[in-house]
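First the structure, which I've put down as structure tokens, then a few questions once you've had a look.
With one protein chain withheld, the remaining protein chains of the complex are depicted in position.
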């Protein structure tokens, strides 16, 4: 008979998860070394969706390059744009009007909600529950409609521009957001009933994919992944930008460091996002939505770094300027890239089912990793 | 009797006609062929119906509309899908063990078909009332695991192999608690024959008059049945977010459709068995000696009773599937060996006491 | 620690440090062969405690390459940018992935996009590009007539 399945005498064999695999949410490729069902090693292979955005940005002007960044972490497109706009503003030393700052932060938090919604649905799907996906998309759809009305697009909005936002909010924006927020709290309760409390789900999540505090710091993890391991790293708290310094919200920190902690951090972060929006939505000050900037932006010679908190963690925009209209070198420090590098540490020794649960709670967006 | 056009009447008429015209031997052969054809047709219709039902149930639970384009209200959707699957090329991978690879889907269908034998669809309408009906069902049900292992191994695909191995561990362990739950009910009826079991529920179904042990046995049987049919939350053999499609990763076209069909047939069969054991099969809803009430209930045809009960249970299993996340393989085995098996054994003891003391009605 | 205090505490660590003025954070240049011990001290010293490497990248200045390490201390909340100049023909530098594990992936990325060779790196393979890819894409002189569209 022909040879069936190559493996070593000890029964150790490798399988390829991805680039097309339901659990990788995109084109991530993991080479997994297995002993039976137990994972010995995970090696990520990246680059299936690498577009070299950094190189592209070198030939685009400071106004133009922002739209490309929506295509990195497409689930927090607003926040990516926000980071770039802030970085350019830092170089230009432009004061952004208060109205624009308020709008930006509300948009950021709506984006975060939408992103966490999608994560919640997709993660429930990873562990085998299909129905939550649709409930999550129902809420996400409402947010998208609000976005569409104000920004003109649903996913890659390109709404933030250096100096403010591209257009004023839609007249119905405030009313619609308030309506959404009012109904949304019940939805979180429903999510908890359907998924969080479920005994099967808790068993799948608890004690799985453990990441210690030291490792989280050493691997450069950020966002909910690091906060679930007890690292206080919320950029919104540590280095507040725009009006984040003025709003009241809690930095969610869990200390258990397992998948369930990461899950809880995100769920509770959704509540905090709601809280931020509630504080801001009624108090948007009157005024300009955009500061006066020159038609052609030129950054002074120097280096500018801006970090923001996306739904996945700390996004850094590093612009090296030679004084021209285009950046000399631009680097995006993407949260997913660092979080992914810790995957081997988390999933080692677990089962294949654990790997899926762990990857689900990492909330990987592959274009963000590959850029 | 009440039902002049019952299944029983049709069966008797056909039998008489055949015997009258063809003589006993030929009539027997003709009957066999007829039954075979009936079972195949029944399978096809059932498959289409259950797939459609699953899609609609899941859709409404997921705040969607579900299939609604092909035919009135989408009723022909599954037929269209079947047509598509038939037209698709049935690929056999190069590295596969071709004989086993092609055999496996048929084996799983044959196993499903064989279980059909002792199930009573209506009053006196049964292919063969074997006196060990329940035992026969439990033993034939285990054949499907061979087919799954065969499919997984012969595919020469690591995902398929992992899925098959999971499935093997799962089905073999859940057979135990399903078996014990069945034995609990056999204690009550004191017969293995399906006919006897149904008739013993003449004045009330076992779920109502069997006290707590019957209810516990029912719950355990439903859990074990869900596991045995490889359905969520126990669909580890397929677990599409982990193993893409598990043991049938490499199958396509009609061979894949057979696996798919077999899953639904198995769901139907386990639900039918549960309906027979706990809800009296085709037996109408009777309460003790309320003659009037029982009489009204008898007007509803027995086949409706049987199918109604079965489909309610199928709905329950579908409800499970669209609500719960999937278990992990070690948790799955934990659940069986640390929870279901001890509980069902204790339950069996309890039932024995009840039966010995004759506490049941 | 504010920028001035940080500068003051950095000075005794290495005699060859040069500071770059301007910018939000302290920018310090260090000879590439002395980078590793400096970073090790920066991470270990309890007063500095730069335990979080949040960005590691390289800039091609056409005449030379500059490695840029962005460090922060989650405990003291101060930031530092350490830079090292490499020659362009044969860029080599010690790996820092035994100090911060995140550097393993970041260095692999820099290796394949800039061609910087990290000495003693445990697994210096291409991460993003295909194994037979020629050239260092993020260098300024990289040309790819097929895939690069000049507007």
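By written order: A, B and C. Residues from 1 in each chain.
We take it that contacts are C-beta pairs under 8 Å (C-beta built on N, C-alpha and C of every residue); 3 or more make two chains touch, one makes a residue touch a chain.
Rule of thumb we're sticking to: contacts and distances are computed from a predicted model.
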Per UniProt, the name of the complex member that is left out, chosen from "NADH-quinone oxidoreductase subunit I", "ABC transmembrane type-1 domain-containing protein", "Peptide/nickel transport system substrate-binding protein" or "Amino acid/amide ABC transporter membrane protein 2 (HAAT family)": "NADH-quinone oxidoreductase subunit I"
Among A:45, A:63, A:178 or A:275, residue touching the chain not depicted: A:63
Option from A:156, A:174 or A:279 whose C-beta touches the chain left out: A:156
Touching the absent chain when the full complex is considered, from B:27, B:48, B:61 or B:198: B:61
Options A:58, A:148, A:271 or A:288, residue touching the unrepresented chain: A:148
Hidden partner chain, residues of chain B it touches: 57, 60-65, 319-320, 322-324, 339, 343
Hidden partner chain, residues of chain A it touches: 60, 63-65, 67-68, 131, 138, 141, 145, 148-153, 156, 158, 161, 166-167, 170, 190, 193-195, 197-200, 295
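We take it that only the chains that are shown with their structure count from here on.
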Chain contact graph, described as a line, ring, star, complete graph or other shape: line
Most central chain, Cα average position: A
Chain whose Cα centroid lies at the greatest distance from that of chain B: C
Residues of chain C engaged with two or more neighbouring chains: none
Partner chain C, residues of chain A touching it in the complex: 45-47, 50, 52, 54-55, 59, 90, 215, 217-222, 231-233, 238, 302-305, 307, 314, 316, 318, 320, 328-329, 331, 333, 337-338, 340-342, 345, 370
Touch list for chain B against partner chain A, complex: 58, 61-64, 95, 97, 153, 156, 158-159, 161-162, 166, 232-233, 235-236, 239-244, 322-331
In the complex, chain C residues that touch chain A: 22-25, 27, 51-55, 57, 59-60, 68, 70, 74, 77, 81, 100-102, 104-106, 109, 127-130, 137-138, 150-151
